[in-house]
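The complex appears here minus one protein chain, its other protein chains still in place.
Just so it is clear, A, B, C, D and E label the chains in written order, and each chain counts residues from 1 on its own.
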Amino acid sequence: MFRHSKELQFEVRPERPDALFAAKLQELVGGQFGEMTVMMQYLWQGWNCRVPGKYKDMILDIGTEEIGHVEMLVTMMARLLEGAPSETQAQAAAANPALAAVLGGQNVQHAIVTGGAAMPTNSQGVPWNGGYIVASGNLLADFRSNVAAEAQSRLQTARVFQMTDDPGVKETLRFNLARDTFHQQQWLLGIEQLIEDGFTDGIEDSLADEEKTEPGRTFYSFHEGSTAHEGRWAQGTTMIGNHEIAFEEGRPLSDDVQEVPAPDPLLFATYDGSKGPGKPGDGTGAMVQGAENLLHKAKEKLTGEG
Amino acid sequence: MFRHSKELQFEVRPERPDALFAAKLQELVGGQFGEMTVMMQYLWQGWNCRVPGKYKDMILDIGTEEIGHVEMLVTMMARLLEGAPSETQAQAAAANPALAAVLGGQNVQHAIVTGGAAMPTNSQGVPWNGGYIVASGNLLADFRSNVAAEAQSRLQTARVFQMTDDPGVKETLRFNLARDTFHQQQWLLGIEQLIEDGFTDGIEDSLADEEKTEPGRTFYSFHEGSTAHEGRWAQGTTMIGNHEIAFEEGRPLSDDVQEVPAPDPLLFATYDGSKGPGKPGDGTGAMVQGAENLLHKAKEKLTGEG
Amino acid sequence: MFRHSKELQFEVRPERPDALFAAKLQELVGGQFGEMTVMMQYLWQGWNCRVPGKYKDMILDIGTEEIGHVEMLVTMMARLLEGAPSETQAQAAAANPALAAVLGGQNVQHAIVTGGAAMPTNSQGVPWNGGYIVASGNLLADFRSNVAAEAQSRLQTARVFQMTDDPGVKETLRFNLARDTFHQQQWLLGIEQLIEDGFTDGIEDSLADEEKTEPGRTFYSFHEGSTAHEGRWAQGTTMIGNHEIAFEEGRPLSDDVQEVPAPDPLLFATYDGSKGPGKPGDGTGAMVQGAENLLHKAKEKLTGEG
Amino acid sequence: MFRHSKELQFEVRPERPDALFAAKLQELVGGQFGEMTVMMQYLWQGWNCRVPGKYKDMILDIGTEEIGHVEMLVTMMARLLEGAPSETQAQAAAANPALAAVLGGQNVQHAIVTGGAAMPTNSQGVPWNGGYIVASGNLLADFRSNVAAEAQSRLQTARVFQMTDDPGVKETLRFNLARDTFHQQQWLLGIEQLIEDGFTDGIEDSLADEEKTEPGRTFYSFHEGSTAHEGRWAQGTTMIGNHEIAFEEGRPLSDDVQEVPAPDPLLFATYDGSKGPGKPGDGTGAMVQGAENLLHKAKEKLTGEG
Amino acid sequence: MFRHSKELQFEVRPERPDALFAAKLQELVGGQFGEMTVMMQYLWQGWNCRVPGKYKDMILDIGTEEIGHVEMLVTMMARLLEGAPSETQAQAAAANPALAAVLGGQNVQHAIVTGGAAMPTNSQGVPWNGGYIVASGNLLADFRSNVAAEAQSRLQTARVFQMTDDPGVKETLRFNLARDTFHQQQWLLGIEQLIEDGFTDGIEDSLADEEKTEPGRTFYSFHEGSTAHEGRWAQGTTMIGNHEIAFEEGRPLSDDVQEVPAPDPLLFATYDGSKGPGKPGDGTGAMVQGAENLLHKAKEKLTGEG
Partner (left out) sequence: MFRHSKELQFEVRPERPDALFAAKLQELVGGQFGEMTVMMQYLWQGWNCRVPGKYKDMILDIGTEEIGHVEMLVTMMARLLEGAPSETQAQAAAANPALAAVLGGQNVQHAIVTGGAAMPTNSQGVPWNGGYIVASGNLLADFRSNVAAEAQSRLQTARVFQMTDDPGVKETLRFNLARDTFHQQQWLLGIEQLIEDGFTDGIEDSLADEEKTEPGRTFYSFHEGSTAHEGRWAQGTTMIGNHEIAFEEGRPLSDDVQEVPAPDPLLFATYDGSKGPGKPGDGTGAMVQGAENLLHKAKEKLTGEG
């Protein structure tokens, strides 16, 4: 359960409205790596965390903080949009380049849809969607995703920081930059903790025994004259298992040449008959097996053997 | 420029068709972390890589390999869908549980839309979209995203591996598991190489000097009784800068209480007048500044001072 | 079945082209509450209406009118886009702020994709989608949605009205404003009629007897110092049942603390074993029950008892 | 800023896992009217509310409660998915209808993507998106949308309630039904309060003076033999202004016949020349006007008249 | 403007309800090539048609017919969904494969969201969206798209036809098959008419004079051992211009090797400095040119030369 307080976690006090900048700031609200994404990603991971105690608590602490970050940016947007052009301005624009730029670069949904407030969309107006978030139940894989999200998010914040010289906006973004720096480290330290606690060796390797050997330690190059062999990724030992990394030219490892089977004639696919008649989709295989199983099961049960 | 050869990189030979499994396999083709994602993500990063030589070549080598992985899975899908039910089967299903399951769990677009072939969608039928990929131009941030993508992708492959006992399918997935294990390490080694080459210290910290100090080294907890302080992320030193991590109760760091300004009256927002009249959106600020600048610029130019 | 006539329901005669305004007008064509939404929403509700006669006829009358409203706005767009910039204009823009604004704020798909015509998208270029509409089969719930759609749509129309001073455009929007005013009332009167005809008491309360009592009449506050208790929603009697509304601080009404069960080991979720071994996902419960039922049913049938 | 507590607002204790039901429950989590929608909608409206005090506080109280409702359902999903089939089950399904149904109707992302947990998607796997929510800044229009959301949401909850007979699930849904009943009334009482406080007369009628008269009080019928005239919406007085509602056959109110202008020749649209040459898209109108304004402005400024 | 009549264009009388088939039929309602697509595509093309008379009338005639086809299928869906399972059926399913299949394969939104009616989505639940339609203003390009839409739509109808043996459903689909056969020809005849009327030579070749010569008549092969040279597309004469088609191995036609320029340092892209310092994004080029033009224009105007 959640509770709310009126005070923001950190102040968001632009010195002056700026509709053009507000249009850009949408990326940090509702973009692929905006605050809505990390908020939802961490809450979801926390709620589903199967390890009670420090891991679950940590994830939910950060997820709860991020709700407050969405709140901060949405509030800042309303302030940036104060007095944004909402009227026809054709003649004024004709004589005023600054206004022309605002009219051209403004996000018009800020006026038409929200009446001077943020949208749950990115800087191009695309709605935030649940396909951005990651919560797999595997903490190593998820912490890797979280490090990446914080790194991308911080990079975007740094880029946006350059696009304003409003001291109030910059003050808030300085706070956000710091949190992103800290959070990157926190998720990396989380991985160290997972290793220390024996949950992983740092590489997601479920079903390790099932893997092919060669392709697990070989860099394949598909490019004539590639210099990729010069990098650490193509030489030295693997990070797990201590194998020597090989560098090879990529080539087919099989003689499988993409033939696809004859189509079911009822699907009206184009076909020349070269592979014989297609198998009609009557589920025959399943049917035969099902009938046999049914018979077996019924006999077993009726004779009391089951 | 690209060239193609008929042989697949690795064989994809299911022993028997299985429409139910094909529906699940769509996740590895067109899901958030399916082969279409890594193919597009790496090609895009490679094309835009600003460091010629080993980095650019390496990224494009892997991107090119991944086109072949989409090809492998799409071919496997056509084989798994041979003879999938395409006809009315109401009566047959009534007596046959196996067929009933197939009819219930089948992806009907496999019959209606593609005529027995893969879709560019995930396991729930949602089309793959460009919002899944990441290519920021910052290799540290992107390699972090690539590690995460390989970890999630490998985890999903391991889960799907359990859902079949077709030896041919398993053989292919064993190859894919190995590549995902190797690729995770490769991107992590790429980060080591970036550090060695002096491009980064491992944490994305552009504009590091602008950051606030405190929030860059403090874990805030927003949860009574949180045990998050027990983890490495809330104690010890930071990974960069060698600062001591603090653990504090989350609290508002400002007295900013979410007031939003009076709305432009032309936007018809609900407002009680308590903050005075709203600023009409006539772009006045921009206007005044623009006119002044225009005058200044014109004078400068006309008098040859500019 | 539908028939068409060449005359528009109301005239759409802009005095002059205006590509910037056309970009904004897209919101009223293909936005969340644009004409495509109400057209589709009402047609869908009408086709599925289970009460023949005045309700079904009324809904389909309005749905049919709305096809004509899409037609009006699409026609107006083609006229507004006459002579919109379709050529390179770099040098011209350099000396002309008005043209600069048009080039900056124009929807470039109007030139590239449609050749000077409307798109089925909103003002930010996001395609209209079926997720906007509502047709539940429950007329009370749907009429509530329809009132809301008309109110939002009218508000957006009023905002857009301010963004032009073309008398021809304004003339058309005056007609649309009037229809939205009337349609709001019409759906509200529809609710009155539903009450009068005995279909509802105005609150959607299917399965009313199953509801918990307390949470059905209590305002919970999750905010220290909230003044929400001052409103009518937190005092007086409920609208149905004549109960006294209570105002309480929000608190957990249970001791359920978010524990989630041990994961299936085949899913490779991170887990510390603290809740014992996970239940492997073999559908055991279903299996056992299924076999028993199968036996019972077969016996019943074979012995003629069923 | 937000804080979290471990206890759920209300208990979510299914008696037994049920993967089939979990697939359906997704609609109430991430569907058009699921808990994610109302949570985001109310938080957004609250943050942007221009009337401080009871309105803003009330909206944020409910928004905060709804975060906890998402939390409840996500937790319930993890419990419902305990031991959901994650392995190949072909032979077992062949003999077991119950298992066949589970395999057929299960949401396979629950196993492949989340490892036994909820997705931020609807019951068909479509990701939640920001296009579902409404926050216009106009409280009347938004409260209308909120009543509708609660009515639709309650209706869906009632339908889902019938699809399980797990007493634990039903207990939670009884709580949710009650909240939806209360919340419908609360938003309706909010409208009464808005009227009492003088913010509206209950119909969104910004720019009322600009409206056309006739279309604001007339029901147009587009259907031969329509019985729509029998309803209250087509007779009696309007809800505002006390006018008599008219019922008329829908007919074109203008002689405007859908002609669209000659296309810009550079757009390569198909055109027969019947309306003369198209206007090339060189922004001439804007250009001329812009140049004149520029001249005027510059003169004004240089002569100190501006 | 449109009018409606109660009678359907053609009857839609399923003999019995069939929820499984209804789930599949969604593809023909709201899929990429469903009735919503052709309805919207033709109406949009018709409204924007720049050639008054027979072309515009023809397109609008068919668009109007297609509204009625959506109506037919939506009505059929409501009938197919009569008595679809809306209750918990766990035990019943355990003994009944037919019911198990229905429960597994049913579109649960048909019960939860619409109350027994069609959704505006495809067979996998993905909402119809405006990105499916095409209306370019160029009749040749659009008629090509229309032929394709009818061919795909007819193929899907034929596939779906096989999935039912309800005589009533088949009767309706027989009508739809016939219309799709006719409409394919109609759009092809439309192209013949365009050629006869002198609007095109059948190939979209705007700006034909600007084209490169060689690449306009050469088949490039990127595949060792490709047999593509055997087809008509790689030999004989071109369809326009009467050139000989060449068949060549695909090779780079330039020495351009994918170098991308040094990045703006403010974007924090990874860069090794090998191409010198990046150009900071201050719009210098535009600035210089703009200032010059401004000066020139102002002088021109002030001296009355412009």
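Everything below uses one rule, namely that a residue touches a chain if its C-beta (ideal position, glycine included) is under 8 Å from a C-beta of that chain, and two chains touch if they have at least 3 such contacts.
What you see is a predicted model; the values in this text were computed from it and never measured.
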Touching the absent chain when the full complex is considered, from C:9, C:41, C:75 or C:138: C:138
Selected residue (touches chain absent from view) among A:105, A:168, A:202 or A:241: A:105
Contact set of subunit D toward the excluded chain (per top definition): 155, 158-159, 162, 266-268
Contacts of subunit C with the absent chain, listed as residue ranges: 1-6, 47-52, 55-56, 86-88, 90, 93-97, 99-101, 103-109, 111-113, 115, 121, 124-127, 136-140, 194, 197, 199-200, 206-207, 297-298, 301-302, 306
Interface with the undisplayed chain - residues on subunit A: 18, 20-21, 23-24, 27, 31-32, 97-98, 100-105, 122-126, 155-156, 159-160, 162-165, 222-225, 250-252, 258-260, 262-263, 267-272, 274, 291, 294-295, 298-299
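Basically, only the chains that are shown with their structure count from here on.
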Counterpart interface for B-C, drawn from C-D, A-E or D-E and sharing over half of its contact pairs: A-E
Averaged-CA centre spacing for the pair subunit E and subunit C, given as whole angstrom: 25
Centre-to-centre distance between subunit B and subunit A (centres being mean Cα positions), rounded to whole Å: 4
Residues of subunit B engaged with two or more neighbouring chains: 5-6, 32, 55, 86-87, 95-105, 111, 115, 124-126, 136, 138, 140, 155-156, 158-159, 162, 206-207, 222-223, 250, 252, 258, 260, 262-263, 266-269, 291, 294, 298
